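First comes the structure, then the notes that go with it.
Here the complex is missing a single protein chain, while all its other protein chains stay put.
Up next is chain A:
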Amino acid sequence: MDLRAGDSWGMLACLCTVLWHLPAVPALNRTGDPGPGPSIQKTYDLTRYLEHQLRSLAGTYLNYLGPPFNEPDFNPPRLGAETLPRATVDLEVWRSLNDRLRLTQNYEAYSHLLCYLRGLNRQAATAELRRSLAHFCTSLQGLLGSIAGVMAALGYPLPQPLPGTEPTWTPGPAHSDFLQKMDDFWLLKELQTWLWRSAKDFNRLKKKMQPPAAAVTLHLEAHGF
């Protein structure tokens, strides 16, 4: 392609125009606070890590409980685990939730689950299992802190537990050992579902907080030159 002298002047003018408007492009206009994006990403990564960690822990713990709890197709009725926060929710309902509600539900759920999990840890008979559970509790505590960070970055207040509704782990005498095992099973199952749901929530939030990828498109066609 032959370039004439007049073409280069036209291209220079175009480049100058583009550079003049660059500060107005949102994606490039980040000089100060990076916003909630990185913390959402970290929360999402931590959720995925916990999912992975739970897979190993659940296998060990369910073997510790014995059959039928460690059988892959075991799906018992939810007899004694009513107090556990349910992760399953109708899809339409879930879609209708706003970011604040989602984050609040996540925060509350993990607060409850962490408490139950600590009770599980106290009850465990083997030292190795206690170590694994303690490690997972620490990670889950980190996830709670991470969610709190995201909520703070987005300007949402942390949910305050109502007095008297704090979850407590009490191996009551009326609660048989079999039902207790069922509770343990459901605790791990709910934890797994919550982590899966949270991963979706944070991924959705992450995408929402990201600027559109096509915000900067330099049209450098040389028409008119």
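Following the convention adopted for this analysis, a contact is a pair of C-beta atoms (placed from the backbone, for glycine too) under 8 Å apart; a residue touches a chain by one contact, two chains touch by 3 or more; residues count from 1.
Note that contacts and distances are computed from a predicted model.
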Name under which UniProt lists the unshown chain, selected from "Flowering locus T", "Cytochrome b5", "Oncostatin-M-specific receptor subunit beta" or "Propionyl-CoA carboxylase alpha chain, mitochondrial": "Oncostatin-M-specific receptor subunit beta"
Candidate in contact with the missing chain, chosen from A:60, A:123 or A:193: A:123
Touching residues (missing chain, whole complex) on chain A: 64-69, 71, 76-77, 79, 123, 125-126, 176-178, 181
